[in-house]
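Every protein chain but one is kept in place in this view of the complex.
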Amino acid sequence: MNFQPLGDRIILKPLEADSKSKGGIVLPDTVKEKPQEGKVVAVGKGKVLDNGTVQKPEVKEGDVVLYAKYSGTEVTTKDGEEYLIVREEDILAIVKK
Amino acid sequence: MNFQPLGDRIILKPLEADSKSKGGIVLPDTVKEKPQEGKVVAVGKGKVLDNGTVQKPEVKEGDVVLYAKYSGTEVTTKDGEEYLIVREEDILAIVKK
Amino acid sequence: MNFQPLGDRIILKPLEADSKSKGGIVLPDTVKEKPQEGKVVAVGKGKVLDNGTVQKPEVKEGDVVLYAKYSGTEVTTKDGEEYLIVREEDILAIVKK
Amino acid sequence: MNFQPLGDRIILKPLEADSKSKGGIVLPDTVKEKPQEGKVVAVGKGKVLDNGTVQKPEVKEGDVVLYAKYSGTEVTTKDGEEYLIVREEDILAIVKK
Amino acid sequence: MNFQPLGDRIILKPLEADSKSKGGIVLPDTVKEKPQEGKVVAVGKGKVLDNGTVQKPEVKEGDVVLYAKYSGTEVTTKDGEEYLIVREEDILAIVKK
Amino acid sequence: MNFQPLGDRIILKPLEADSKSKGGIVLPDTVKEKPQEGKVVAVGKGKVLDNGTVQKPEVKEGDVVLYAKYSGTEVTTKDGEEYLIVREEDILAIVKK
Partner (left out) sequence: MNFQPLGDRIILKPLEADSKSKGGIVLPDTVKEKPQEGKVVAVGKGKVLDNGTVQKPEVKEGDVVLYAKYSGTEVTTKDGEEYLIVREEDILAIVKK
């Protein structure tokens, strides 16, 4: 995966819904608004605030996170890999190891 | 529960509606917009303000709080435990012990 | 009443509409948008502004105030007491003693 | 009139539409959006800005002002006196003596 | 005309549509959204910015200006004079003498 | 053309759609949302930012620019000349000579 996300964007590898989720959360395909689980594969530099300071991302590569369903933009690479480009705002929590 | 909420998010364990509520408030399942009661199980670092300073959360783990109905995102863990990920803005008050 | 409101929230005890209102204002149940009267029973720390400073509340416990109808969230305690959790923004004026 | 308005609120005594208006403006009951005239009877401390400084009100007690029709909240006291609680933003101009 | 506008408000004397417009612009009553011409008769202190500084108005009494049609609030004085209270934001340009 | 635009406003002389456009762009009357070309004939002092500093305009008199279709306000002078008063935000790019 050779993308460098911009600003406050984060690239996730969505976890397959039926696989045993790292966070131990139920990942029902159907249930509306239930958060999804994914692995962080790339992080941007962070959000530029009104006064120019940069808000470093709280998440880092390798973290497994919960994110709001329907957020972000899907990207499918030629080898069929699906990624999701979200804003850090869309990430709800980090799944502690 | 092994989630670390991000930013100004707080993870609550909603109190069952019929149990005797800690705050002594009536928790009618039905009544529209009546606030709900829940226990704080994890807090984020806090909200990053426009100038980069972080607004520490007022609530802490273990607090019982009133929160606006219909706010936040539900998460159900594999062992059937239900949690709610809200923003601190959605929490109305702390129930004093 | 054992709730500590968060941030810029204020807890009021709404004055019964027919009782003689402290501020001497007419409290018609019916009239649309007419302000209501209530007594302040608890105040939050105040609103956190963009630069992190806290805007101390202008009202204090014991004040009788006028507030915009339909604002805030109702809370009913087990002993049937009704309170209203509003934001200070919803309070129009203090009734001078 | 024993109310102390909060923040950037101002309490006005609306001028009766048919009386000779101080500012010499026509106060037609009917005409849509035409501004109204009223007398300032109480002023708040002023609007708290994003950085915590307080923007002192430009109007003071006794000023006669023009204000946007339909703004503010009406309050009727027991002795039948009608007042209007507006935000200073709703006041268009001061009528010079 | 004895009104002192508040904040960033400006009082204009709209130019009659058919009179030869100072700026030499066509003032068709009908044409939608075409700007109007008027003379500045009073200016407020200026807009208070987020940090409390006041943005002095660019226009001054006597200037002839172009302003966006349908902006502002009309005021008619007893002697039938029509004025318009606009915000400086609604003024597009000054007609150079 | 004797108008001095206010604040962040810019006055443009729209290029006739069929004339050979300076920037060599196709100026089809019909095509939806395609940008238009025009010449800068007057610039305002610039946009006043939240803290009072003024953001100098990037464009200057004589520049040929691309601007978003349907933006701004048309002004027709008595001698039939058509101008457009836009905000600098509506200008997409400068056509390099």
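By letter and in written order, the chains are A, B, C, D, E and F; residue numbering begins at 1 in each of them.
The rule is simple: a residue touches a chain if its C-beta (ideal position, glycine included) is under 8 Å from a C-beta of that chain, and two chains touch if they have at least 3 such contacts.
Keep in mind that this is a model prediction, so the values were computed, not measured.
The chain not shown here is in contact, across the full complex, with A, F. If you put the missing chain back, the residues of chain A touching it would be 2-7, 9, 11, 42, 45, 48, 50-52, 73-79, 85. The chain not displayed touches chain F at residues 21, 23-26, 33-35, 49-51, 53, 55, 58-59, 66, 68, 88-89, 91-96.
In this section, only the chains that are shown with their structure count from here on.
Any chain touching chain D that also touches chain E would appear here, but none does. With respect to chain C, maximal separation of chain centres occurs for F (centres as means of Cα atoms).
Overlaying the C-alpha trace of chain E on that of chain F calls for a turn of 50°, given as a multiple of 5. Shown for chain C are the residues in touch with two or more other chains, namely 50-51.
Taken together, the touching pairs link the chains end to end in a line with two free ends.
Under the touch rule stated earlier, the contacting chain pairs are A-B, B-C, C-D, D-E, E-F.
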